[in-house]
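Missing here: one protein chain of the complex. Every other protein chain is in place.
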Amino acid sequence: MKQPVTLQKLQKYVAKRDNKKNKKMDYFMKFIEEVGELSEMIKKDKRLDPEDERAKAIKNTLDEEIADVLYYLVVLANINDVDLEDVFIRKMDYKEK
Amino acid sequence: MKQPVTLQKLQKYVAKRDNKKNKKMDYFMKFIEEVGELSEMIKKDKRLDPEDERAKAIKNTLDEEIADVLYYLVVLANINDVDLEDVFIRKMDYKEK
Amino acid sequence: MKQPVTLQKLQKYVAKRDNKKNKKMDYFMKFIEEVGELSEMIKKDKRLDPEDERAKAIKNTLDEEIADVLYYLVVLANINDVDLEDVFIRKMDYKEK
Partner (left out) sequence: MKQPVTLQKLQKYVAKRDNKKNKKMDYFMKFIEEVGELSEMIKKDKRLDPEDERAKAIKNTLDEEIADVLYYLVVLANINDVDLEDVFIRKMDYKEK
């Protein structure tokens, strides 16, 4: 994936990989599993080591878990036909009124 | 906020609103609270009504809860110095090797 | 329900109220919803007011949310045929070896 990553690009990217309407509950449970792993990593506060090699360093870090939670949140948005950009803009405009 | 919404724009936008390093745990608990509300809305499957007025319609819908979870996930990324775009690209490249 | 409350009594009590095998996912989502509310209450640290009347006081408190999470955890144990007493004793004995 290339920069800049927009919410729309993110949704399309994820849709190509995980987008089975009949696996709705599996995706939700996977999402909760990733939230649990994020909790573990925040607790341990295990970060990416900038000295380490890029590809390996991300495994089992807070950074990786945030990416995983984001990934499955986008899956949930996709299978529920939620346009993240639209909904985010709308929500934020509403809050600021 | 204007289109297109990139992950970088999203992080900057959220950082202006919620970015207190000493409230790390409060943000995490707020995040879990929003995950719970998302669960409730997926269960009820309450969607945005396109016939309804835009600003009001989003309240108490699955769309709103996904936006809320995304918001607090971005807060968690910010206060933990995680660059969402960087980490997402890295993670995805790694998976595809 | 009368004292003392054993895990077995708790499982029987809950089974009479919520025990539909075909609602497995609904119960899980309800459980996550309650976990979210518990998170909210721990954050707010809103306790039971001993001065207040007993029945009313428990609403929207940390105490109530812990009871709710426990209730749905027991539902999950029941519909998955897990004997809480048996599994807890086994787990704890194993940890102490």
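Lettered A, B and C in written order, each chain numbered from 1.
In this section, a residue touches a chain if its C-beta (ideal position, glycine included) is under 8 Å from a C-beta of that chain, and two chains touch if they have at least 3 such contacts.
These figures come from a predicted structure and were not determined experimentally.
Enquirer: Which residues does chain C use to touch the chain missing from this display?
Expert: 1-8, 10, 13, 24, 28, 32, 35, 38-39, 42, 47-48, 54-55, 58, 62-64, 66-71, 73, 76-77, 80-82, 84-85, 87-94, 97
Enquirer: Where does chain B touch the missing chain, residue by residue?
Expert: Against the missing chain, chain B presents residues 25, 28-29, 32.
Enquirer: Considering the entire assembly, which residues of chain A contact the chain that has been omitted?
Expert: On the side of chain A, residues 26, 29-30, 32-37, 39-40, 42-43 touch the unshown chain.
Please note the rule applied: only the chains that are shown with their structure count from here on.
Enquirer: How far is the middle of chain B from the middle of chain C, if each middle is the mean of its Cα atoms, in Å?
Expert: Computed from C-alpha means, the inter-chain centre distance equals 29 Å.
Enquirer: What are the residues of chain B that contact at least two other chains?
Expert: Residue numbers touching two or more other chains: 32, 35, 39, 42.
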